[in-house]
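The other protein chains are all here in position, but one chain of the complex has been omitted.
Chain nomenclature is as follows: A, B and C, assigned in order of appearance, with residue numbering initiated at 1 for each chain independently.
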Amino acid sequence: MSDMKLFNIDEKPTWCPGCGDFAILAALKLALSGLDLYPHNTMLVSGIGCGSKLPYYMKANAFDTLHGRALPVATGIKLANHDLNVVVISGDGDGYGIGGNHFMHVMRRNPDLTHIVENNQVYGLTKGQYSPTSDKGYISTTSPDGSIEIMVNPMAVALAGGATFVGRGFAGDPKHLTQLIMKGIRHKGYALIDVLQPCVTYNKINTYEWYKQRAYKLDDEEGYDATDYESAWRKAREWDERIPIGVIYQEDRLTYEAQVEELADGPLNRTSPHRDREVLDSIKLEFV
Amino acid sequence: MSDMKLFNIDEKPTWCPGCGDFAILAALKLALSGLDLYPHNTMLVSGIGCGSKLPYYMKANAFDTLHGRALPVATGIKLANHDLNVVVISGDGDGYGIGGNHFMHVMRRNPDLTHIVENNQVYGLTKGQYSPTSDKGYISTTSPDGSIEIMVNPMAVALAGGATFVGRGFAGDPKHLTQLIMKGIRHKGYALIDVLQPCVTYNKINTYEWYKQRAYKLDDEEGYDATDYESAWRKAREWDERIPIGVIYQEDRLTYEAQVEELADGPLNRTSPHRDREVLDSIKLEFV
Amino acid sequence: MAVINDMTFKMGGEAGQGADSSGHGFAKALARAGLYVYGNQDYMSRIRGGHNFFQIRVNERDIQASTPGIQVLMPLDLMTVTEHLDEMVPGSAVIMDAPMKIDDSRLTSRGIKPIRVPLTEIAQREGGNKIMMNTASLAVAAGLVDLPFEFIEQVILDNFGNRKGSAIAQANIAVAKAAYDEGAREFGPDFEFKLKPIPNTHRMLINGNQAIAFGAAAAGCRWISMYPMTPATTVTEWLAAHHKKLGIVVKECEDEITAVLMAIGAAHSGVRAMTATSGGGLSLMVEAIGLAAITETPLVVVDAMRGGPSTGLPTRTEQSDLQFVINLSQGEFPRVVLTPGTVEECFQAGWRAFNFAEKYQIPVFILTDMNQSNAIRAIDQDRFDMGAVEINRGDLLTDADLDALTEPYLRHKLTANGISPRAMPGHPNGVMLTTSDEHFENGQAVEEVEMRILQMDKRMRKLDEAAKDIRPPLLEGPEDADLTLVGWGTTYGPIHEARLILSADGLKVNHLHYHEVWPFPSARTEEVLGNARRVIDIENNYTGQLALVIRMMTGIDIPHKILKYDGRPFTGEDLAEKVREGVLINV
Partner (left out) sequence: MAVINDMTFKMGGEAGQGADSSGHGFAKALARAGLYVYGNQDYMSRIRGGHNFFQIRVNERDIQASTPGIQVLMPLDLMTVTEHLDEMVPGSAVIMDAPMKIDDSRLTSRGIKPIRVPLTEIAQREGGNKIMMNTASLAVAAGLVDLPFEFIEQVILDNFGNRKGSAIAQANIAVAKAAYDEGAREFGPDFEFKLKPIPNTHRMLINGNQAIAFGAAAAGCRWISMYPMTPATTVTEWLAAHHKKLGIVVKECEDEITAVLMAIGAAHSGVRAMTATSGGGLSLMVEAIGLAAITETPLVVVDAMRGGPSTGLPTRTEQSDLQFVINLSQGEFPRVVLTPGTVEECFQAGWRAFNFAEKYQIPVFILTDMNQSNAIRAIDQDRFDMGAVEINRGDLLTDADLDALTEPYLRHKLTANGISPRAMPGHPNGVMLTTSDEHFENGQAVEEVEMRILQMDKRMRKLDEAAKDIRPPLLEGPEDADLTLVGWGTTYGPIHEARLILSADGLKVNHLHYHEVWPFPSARTEEVLGNARRVIDIENNYTGQLALVIRMMTGIDIPHKILKYDGRPFTGEDLAEKVREGVLINV
């Protein structure tokens, strides 16, 4: 366990008072320290959005990228230096909307990333338009009569897409969330952690109360086996009346980086640039 | 039933002899004529790739777009003129790789499109690199030691993503394929038809023979109920030993265009541009 | 000794405190009083906290930009006072809630009047809710400057749905009245800046994005697909709010790639279609814009610029996408770039864009920027003349034309002016193929030399045609000036103001304003700049992009530049000062 204070920094979050993102920030710091990780061996990679500002408010290596584009940058970083503990932070628009294709394909690769999606079911930073996880009928400035698309179910898509760790947390239960993030980081492979995150300013439907009434812990479900794909699939599809939180699914599968032979000798960045005059001259002879 | 010859055109396909795309072209023409559709009320929208050249080889309205980008163009066309029968043609790289995010999100909308994916599990037109549906271990110029990603399972993703019609055909069984395409077109909503399409030039693994050994018809499965989501889910995940073909899943859900009130009076393109001086002047007063 | 109808109000506070909406209401009251108003906001990329402000300049003449001095400051928090103290002119006033924690001597020592009114108290007492403090503050200001109370009352009524009986409206009015009276009574007599309504005027108050959206609506646009991005989102939001009246389909998409492609699909089908975004989203649209170009699909793209590169300064202004837009996407194709600089020009760009797009079957860009997107201006209502809006769909075949067609329809027919008659897919005689590959006239992909050249020439010929429709840059001021100020887009306002100031100084100065910049109006440029005595290029960017384009197209070099890339707009005074001082930045 490292000292959580190491992750503190003198920057006041610009989130609205009461925003669910505060709890996620706290939980992440606790989880990192609980796992004896440090600012220097952690790398946060975020997109753009309210939630994606998280890395500004704690001390750690961080790369705030573009809206929707955290996953590929994080994959590049992880493969270039697999000694780093890489945590990806995105919003629901960011992660499932504009970044949806990266999401689909990162699952196939299974790099050892922990992906926290601050899912407030709305576009916060751009002032309240509906998002891919907004409930059908959600009214916003761009859907004045209610949106007419069904929401993305990230848990189901993750299971169908081959994620090896699928979890859901709730910003209203930071203790549980901390544990969940720890599990996600410990998991060797791509871990999706969708977090129910109330946006107190724009989402007047999916409030703390709304989530509280529905969220229940899988830990409390007797005999729930997260390694059983079929059970996971049933839980993944629950929404509305009851919303499961915790580890929905977990599976062992080789990580991407474990299968790249160039990484066998240690992190790539330690041996780059790589140049061997003899090798180059021998290759030259192929052209003769 | 319209005359199939109406869809004929004097262009020799540039596909390799034996390519599975020939059968798909033939099946599509038969399906259209079987449904009494015509070149002028059909619109083909394709991406870029070997398979996406299909619209060049038959007579119908067609828009060959960009690699991976057929779905959004098709959605725009459908919403602008919902009288058209819109069929989308893409490859596996096109539809599930670079175009993956459009795939994920079109399912949430459920516009009445029929989406045929010519899935040869390889990048044909760019000469044989592995694709998102290539089996793990597939050897190609960009994966000389075998790819290390698991393949996309489009059937499973479609079920998780909310597709209202999920089907799979086989270019080696054009009769069955014709029927399947007819069902897809008849379906009101987004219909995914993934077609096992041997690429005789580059894919030496997933050949006609390989598919033939595995493909079996769901029609022959006693009591298989494609409207039952749970059964569909089990079939969707079958691959390798046995590969189901036919309608895996079908569901009734309002189409996107049925929910857009501007389309209630008929196709948008018939009443565009729309301008009412009185309305405009009344809006002007809002600024006073 | 009073100064009549010439002053600036500034309201500021944390994000979420409502400086913006309150300020906007106040501006409306001023416009209804027959005054000219220019209002702009400044906000941070956050939803709550930080420091935002809304600034309103009022005048008797039509004004186009803000000025540096403030006459009345309405701080909703302490930071607003300390941040803007330097901008206050002697004799100005700060309207504060009574308990505001600042030493009055910090104000009085600079000749600023501290006007302490128990705003929160009044709000609670008269209205029952302290959030009506904003209303109280504005009402004090109105009282202070003699703006008749009826204008404040009316705006409050409007805001609450114009229902006289509404309890909340009545509460707000009660708050306003009490505050107004106190302002007028206690502080009015001693305050030298006053407003006097001008009767029989017909003003409207509109910002750049509303004007563009309104222009598009007037052109009969029936489609906008988009993805939210500041500062473009409000174009869509305005159209969404009016979608029922306008019959416009509004589609928020999963990303900007989809947004532009859906618009292309709709446009190909014959619908006037557009998308609106900012730089990052535009970057994602680049490939699709090339598709529109080669398939000759009419497409309107609004790019509301902000500070770059990348996410940059997401809520700040900049004019740094001009060269990007002129050169974007692989290969070469004709396009039109409109760069409106006033709300009137925004409105016109809104409808003219569709005519360019459909007549020439090309992508058309409307370049605006953060400042212009949000800045409001009061103008005479007849400047938005719906009767003057033309709709020209170009060579679009009707059903009757298609019925009469005896030859196969060729979507990409080679013609003298490069324009191939367009048809909407669906007609039996108009079955058509188009493709992103180079193609034959019938849309089939082609690789042969001859047809490639013919199609390329055909497309590029359209640029020559479009050039004839482009409005040349506007020259304001004397033809034979000693100094020519050159700008484009949103700098129109501050340069205009600077020209007036410098002219008043006795300088013979004119202003060359580019509002439709591509195809580049070379002839007029050479005419004006070729003979100009001294020229200064003024741009809200680092490299002087218009100057580079001018040199590229005409060879004329403008070594003297005033460039600003700090995310803030110019003011006329700034510019006049820089010109006077000869502080010219050469890059």
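Please note the rule applied: contacts are C-beta pairs under 8 Å (C-beta built on N, C-alpha and C of every residue); 3 or more make two chains touch, one makes a residue touch a chain.
Since we're looking at a predicted model, the values are computed, not measured.
Chemist: Out of C:Pro231, C:Gly307 or C:Pro340, which is the one that touches the chain we can't see?
Modeler: C:Gly307
Chemist: Tell me which residue among C:Val302, C:Ile326 or C:Val389 touches the hidden chain in the full complex.
Modeler: Looking across C:Val302, C:Ile326 or C:Val389, the contact with the absent chain belongs to C:Ile326.
Chemist: Quick one: which of C:Asp104, C:Glu121, C:Asp395 or C:Glu438 touches the chain that's been left out?
Modeler: Only one listed residue reaches the unshown chain, and that is C:Glu438.
Chemist: Contacts of chain C with the missing chain: which residues?
Modeler: Its contact residues with the unshown chain are 44-45, 278-280, 282-284, 286-287, 290-291, 293-295, 305, 307-316, 318, 320-321, 323-324, 326-333, 435-438, 445, 447, 449, 452-453, 456, 460, 541-543, 548-549, 551-553, 555-557, 565-568.
Chemist: Against the chain that's been left off, what residues of chain B make contact? List them.
Modeler: Answer for chain B: residues 14-17, 48, 50, 66-68, 97-98, 100, 123-127, 129-130, 132, 141-144, 201 touch the chain left out.
Chemist: Go through chain A and note every residue touching the omitted chain.
Modeler: Touch with the absent chain occurs at residues 11, 38-41, 43, 45, 48, 53, 55-56, 59-66, 69, 72-81, 83-84, 101-102, 104-105, 260-263, 268-269, 271-275, 277, 279-284, 287-288.
Please note the rule applied: only the chains that are shown with their structure count from here on.
Chemist: As a quick test, compute the distance in whole Å between the mean CA positions of chain B and chain C.
Modeler: The computed centroid separation for chain B versus chain C comes out at 42 Å.
Chemist: How many Å are there between the centre of chain A and the centre of chain C, using C-alpha atoms for each centre?
Modeler: 37
Chemist: Could you work out how far the Cα centre of chain A sits from that of chain B, in whole Å?
Modeler: Computed value for the inter-centroid distance: 31 Å.
Chemist: What residues in chain C touch two or more of the other chains?
Modeler: In chain C, the residues touching two or more other chains are 243, 254-255.
Chemist: Going by the contact rule already set, what residues in chain B reach two or more other chains?
Modeler: Residues 101, 104-105, 260-261.
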